[in-house]
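Encoded as structure tokens, the structure appears first; notes follow it.
Only one protein chain is missing from this complex, and each of the others stays in its spot.
Should a chain be cited, it is by its letter among A, B and C, assigned in written order, with residues numbered from 1 in that chain.
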Amino acid sequence: MIGGGKDAFIGAIHRIAANMDGQIELVCGALSMHADLAIQSGEMLYLPKDRTYTNYEEMFEAEAKQPADKRMDFVTIVTPNFAHFAPAVMALDHGFNVVIEKPITFTLDEAKQLKKKLDETGLMLLLTHTYAGYPMVKEAKALVKAGHFGKIRKVYVEYHQGWLSKLSEREGNTQAAWRTDPSKSGKSGCMGDIGTHAAHLAEYISGQKITQLCASLNVVVEGRLLDDDGAVLLRFDNGATGTLSASQVAAGEENALKIKIYGEHGGLEWAQQEPNTLTLRWLDKPAQTIRTGSNYGNIESSFAVHNTRTPGGHPEGYLEAFGNLYRNFALTLQAKLNNEEPKPEWLDNPGINEGIRGMAFIENVVNSSKSTEKWTDYVV
Amino acid sequence: MIGGGKDAFIGAIHRIAANMDGQIELVCGALSMHADLAIQSGEMLYLPKDRTYTNYEEMFEAEAKQPADKRMDFVTIVTPNFAHFAPAVMALDHGFNVVIEKPITFTLDEAKQLKKKLDETGLMLLLTHTYAGYPMVKEAKALVKAGHFGKIRKVYVEYHQGWLSKLSEREGNTQAAWRTDPSKSGKSGCMGDIGTHAAHLAEYISGQKITQLCASLNVVVEGRLLDDDGAVLLRFDNGATGTLSASQVAAGEENALKIKIYGEHGGLEWAQQEPNTLTLRWLDKPAQTIRTGSNYGNIESSFAVHNTRTPGGHPEGYLEAFGNLYRNFALTLQAKLNNEEPKPEWLDNPGINEGIRGMAFIENVVNSSKSTEKWTDYVV
Amino acid sequence: MIGGGKDAFIGAIHRIAANMDGQIELVCGALSMHADLAIQSGEMLYLPKDRTYTNYEEMFEAEAKQPADKRMDFVTIVTPNFAHFAPAVMALDHGFNVVIEKPITFTLDEAKQLKKKLDETGLMLLLTHTYAGYPMVKEAKALVKAGHFGKIRKVYVEYHQGWLSKLSEREGNTQAAWRTDPSKSGKSGCMGDIGTHAAHLAEYISGQKITQLCASLNVVVEGRLLDDDGAVLLRFDNGATGTLSASQVAAGEENALKIKIYGEHGGLEWAQQEPNTLTLRWLDKPAQTIRTGSNYGNIESSFAVHNTRTPGGHPEGYLEAFGNLYRNFALTLQAKLNNEEPKPEWLDNPGINEGIRGMAFIENVVNSSKSTEKWTDYVV
Partner (left out) sequence: MIGGGKDAFIGAIHRIAANMDGQIELVCGALSMHADLAIQSGEMLYLPKDRTYTNYEEMFEAEAKQPADKRMDFVTIVTPNFAHFAPAVMALDHGFNVVIEKPITFTLDEAKQLKKKLDETGLMLLLTHTYAGYPMVKEAKALVKAGHFGKIRKVYVEYHQGWLSKLSEREGNTQAAWRTDPSKSGKSGCMGDIGTHAAHLAEYISGQKITQLCASLNVVVEGRLLDDDGAVLLRFDNGATGTLSASQVAAGEENALKIKIYGEHGGLEWAQQEPNTLTLRWLDKPAQTIRTGSNYGNIESSFAVHNTRTPGGHPEGYLEAFGNLYRNFALTLQAKLNNEEPKPEWLDNPGINEGIRGMAFIENVVNSSKSTEKWTDYVV
């Protein structure tokens, strides 16, 4: 693991997600760019001293020399956005598969270079678009794909948080500090941080790609350096249209990612904060509620079932969704090592292509927001 | 009553709403432009034969000659949009107050003329933006106005229906037929029919006026003559921004009008289908649920209380909200007749100004949708 | 109308419910036992002076002499429980049909005498078990009856309010005063007032009759004279079992009547505070949500449809449910006057038999609560 030291947020989440299923063990780390903190964090996590590194270059070199059965199989990069690309490239160069936080890189160009490097090395990359790991998101995608709703016409997605309602980056909130700093976070704040999740979810479930957009980004809190809010009109390749709104100043909201998709015959609704419920509505019959682990009553559910650990009514949450990404990555990796065919359920995991689209989304919304033209083509 | 004969939808709703509180009695009507139907409808409603008219011109002339204590106090116009203006003007010319379905007229220009006529005659007009009659909408407005949320920053409103998911106007659905016919409905279908409600609600609760917008309207169902779907980015006069989406092809949705508004300290959420619940969220304290008739625990609730008939837990609905418009109109009218001061709670009813803004909304979204420029100034 | 003067609660509700559909007109009243109040109330309700009576005896005598086309068709009795029986008998003796608030009488014996009188006179009686008027309750009953759930096994019903959490009857609350006074209310407080509603709903939807019960009533608030809380174990005639709990000291609850019924293949859930939603759960397929006015997708809904005024998504509430009782009563009465066959949907209205079972329920729970034996046979 690179980054994710003592006081980091997402590193701890990655470790829980990876631990959960007993398939993955943390064997080494360069947990902070501050040597002291890296060492303390290693101790806290029961890492052996000789595999607690103080920078990632050192780690890759040392680990590459470990014997195959001891060597780490992949590295997780949980540093701020600006520090994703270099360690990812170096990992691949040393033969390590990569798990990386979204957005995948600092710029679209880096993302494209990373794809080239992956193609060259034949190694694997997991991008942690966590929300794609929820069973009911898998089920939603399967229902759309199987054609239950007919042609998709509308996609509404919103991702509303309230945690940046004040100028917290000036009040000692370190999360807020780097995420609102263009030199660490990139061209966009809110759209890069959570808009990319929303855009990914919209494309993932609907099976459609955004082709044009009309964006308006806002800096709501005075003194902030990056957008903390925005809305986007969307056009998709099959002719569907939609809206995407993302905000970090929706005071009082927690992590309210919600999506509604409608086709000719009906629609679906899913909300991340109650993730075990998927609502289906129909033109000519009663609405249905699909629940994680329960009474699916149709044939689309193999992806949902594979990503569920407990029987219906035992709520699974964010950490399990996150764990599903890791578990599917580990299962695919193992299959690859054993020269076995990975199952389709394992392969349905976000990777480099989703990473490139995420970076393109950021570029495109920022460009559109600056333009006085209504519609901007979505360029990748 | 003009229009609202046997098979009409909204006329029956108006009658229930007007009847409900025992303050208003239907005394005469020109209930259809077809003489037969007008007469049959009159019988069905127990109208005396001599006050069952076959056209409104006749009605106004005859009723104007009735003695003051028998004469109708106001007329309700529930014809399709294209037939609002002429009877409204004639009513005012004959000294009758007017209740009118939204959108108020066929064009913005007619609406402005109607305002002039009202100013000249000193008579009253009620525009039935029903959703402003709900107690929890009143409470929401009061809470915003009292400053509980601080400066308003975001307004999200959506109005999703699914009833036009097919080309029903060609399959004998008379409601669908006139509402999708530009010669009867006006320049816009979906935005005129339900977008206007959403825009009104946004301005009503937030206390802000739309100043700029960026609209994109769609004809989703092939063969349809007017928009059946659309989305609008909004800018308000205090600097707040927002989105409005309206659709009649959100298959499986009933009448899903929902609004979320956020300020510096918190936000509110209301959904018309569960109208007795108003959710308040706060930056620094637990979310609260305000319920019609119950435990308000604050001092903003006189408007909500006045518009509630039953104790908490006895759900009131759409018809009661509609009835509130009529009741407040009747109370104000009565006060006026008695030379008394109407209460602020009675006067908080949509009228000509809201009608003009509604027509302006239609003009502006249609113009913006045709434009390649992103932002259009909201011209009234 | 007898009772229901200026400051009464339920009288006003009855008038709204009766007015709503324009089929019923209030023509006379003995609105209070205090002459002054009776007269003031009559004025407030625009009653003619000569049909504003100061006691019901006078009213029945005078009205019986009116010509048939002017005479009232039925009388509504909305006095406290102890004053139901005498006016009901006198009404029937004078040829008037009767609408009466629940519980129907003061004692079970009175209820039985009333039945006898109804049989003799051939007149009609409506008992306002309002909750049976909701469309989704009708739908629930129809689904059970059609066998969708198989044999019914479990019935859980609860009715929780919080309004008697303090000793309000000593603090000037007149509603609380008579409802907790055994000389006005009868043998039971909470069970008589709301337990009877819960028991009626359980039998109405399940189609089963209670045959044995085990009750425990409590006086929770010190100084109160009647039970304000209680719970009952139930056995039904088909072998199903269940629980009923009723409380008026569930602090913070409004009017939380909820029912869940399960059979071999699935179950249903309905909650009065969100009355337009009926949830169906199934052993082997996804849960379904039936909504008033929408997409039923099955053949059981004629009773629900008949009792609905607006399209799906326009919420109907308590007053509409109440209005349905009146509307069905009026439709049946009219059919009878016209020698026509009333429709099954009109006849599905609570009457004398439900009234007798309600009084029996009160007797039986009070007896059971006093007994040290676990089970008491439900005696009628």
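Operating definition for what follows: a residue touches a chain if its C-beta (ideal position, glycine included) is under 8 Å from a C-beta of that chain, and two chains touch if they have at least 3 such contacts.
Because the structure is a prediction, the values reported are computed rather than measured.
Only one of the listed residues, C:K112, C:R153 or C:K343, touches the absent chain: C:R153.
Of the listed positions A:Q66, A:T174, A:N238 or A:T310, the one in contact with the omitted chain in the full complex is A:T310. Across C:A35, C:A146, C:A251 or C:L337, the single residue that touches the chain missing here is C:A251. Where chain A meets the missing chain, the touching residues are 9, 12-13, 15-16, 19-22, 26, 45-46, 161, 163, 252-256, 272-276, 291, 293-295, 309-320.
Counting over the whole complex, chain B has residues 280, 282-291, 294-298 touching the chain that is not drawn.
Hidden from this view is one chain, which touches chain C at 149, 153-154, 156, 158, 160, 162, 165-166, 214, 216, 218, 220, 229, 231, 233, 241-243, 245, 247, 249-253, 260, 262-267, 280-283, 287, 371-375.
Just so we're on the same page, only the chains that are shown with their structure count from here on.
At the far end from chain C, in terms of centres built from Cα atoms, lies A.
Centre-to-centre separation of chain A and chain B, using mean CA positions: 43 Å.
Counting partner chains per residue, chain B shows two or more touched chains at residues 252-253.
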